[in-house]
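Here the complex is missing one protein chain, while the rest keep their positions.
Let's turn to subunit A:
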Amino acid sequence: MAENTPESAAAPQEAAAPQDPQAAKNAQLLALLHRLFGADTFTDVEEPYGLLTVTTTRERIHEIIAGLQQDQELQLNFLTTMCGIHYPENEGKELGMIYHVHSLVNNLRLRIKMFFPIADPVVPTLTDLYATANWMEREAYDFYGIIFTGHPNLIRILNVEDMDYHPMRKEYALEDGTREDKTDLFFGR
């Protein structure tokens, strides 16, 4: 994907150039993303607090991160962080992974999200692209039970090995569930 990029497609698609430099940068980045991976790959394009955020699927994620890493124009070749998230009320998309990639050359950041059902929490690993993904994926497995296919050593990292649940999921309340004085009803009263 990186090799067959047209030479002068850096022009932003929005005709009216936004005044905010960050917004202009984001528009440019989004145009490049659409050109590289197709416009229908990304949904829910947002810019919360100036950081371009896109949502994709677990089928495409490995290809996208690899493409961003190899792309000579963007050079989004630094995986800043990744973390899991749990939305229990999102039917069929309960669990998610959120990636932050960074270009140290262009000073561009991009946030990529993907969501998948909790009954089938299997996503591809990124350890073949980034060595740093190893422990971050182990952490996500430990906290949320997300299984990364192809990970060389997918075991718990921070919690004890014989734990039989994934503690960051929302069903495990931090406090004792039977306590009444700390329910949200009384919280802050």
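The working rule: a residue touches a chain if its C-beta (ideal position, glycine included) is under 8 Å from a C-beta of that chain, and two chains touch if they have at least 3 such contacts; residues count from 1.
One rule holds for everything that comes next: contacts and distances are computed from a predicted model.
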{"item": "Listed names \"NADH-quinone oxidoreductase subunit D\", \"Molybdate transport system substrate-binding protein\", \"histidine kinase\" or \"Phosphoribosylformylglycinamidine synthase subunit PurQ\", with the criterion being the UniProt name of the chain not displayed", "value": "\"NADH-quinone oxidoreductase subunit D\""}
{"item": "Contact set of subunit A toward the excluded chain (per top definition)", "value": "48-49, 51, 53, 77-81, 83, 85, 98, 100, 104, 107, 109, 111, 130-132, 134-136, 139, 143, 156-160, 167-168, 174-175, 187-189"}
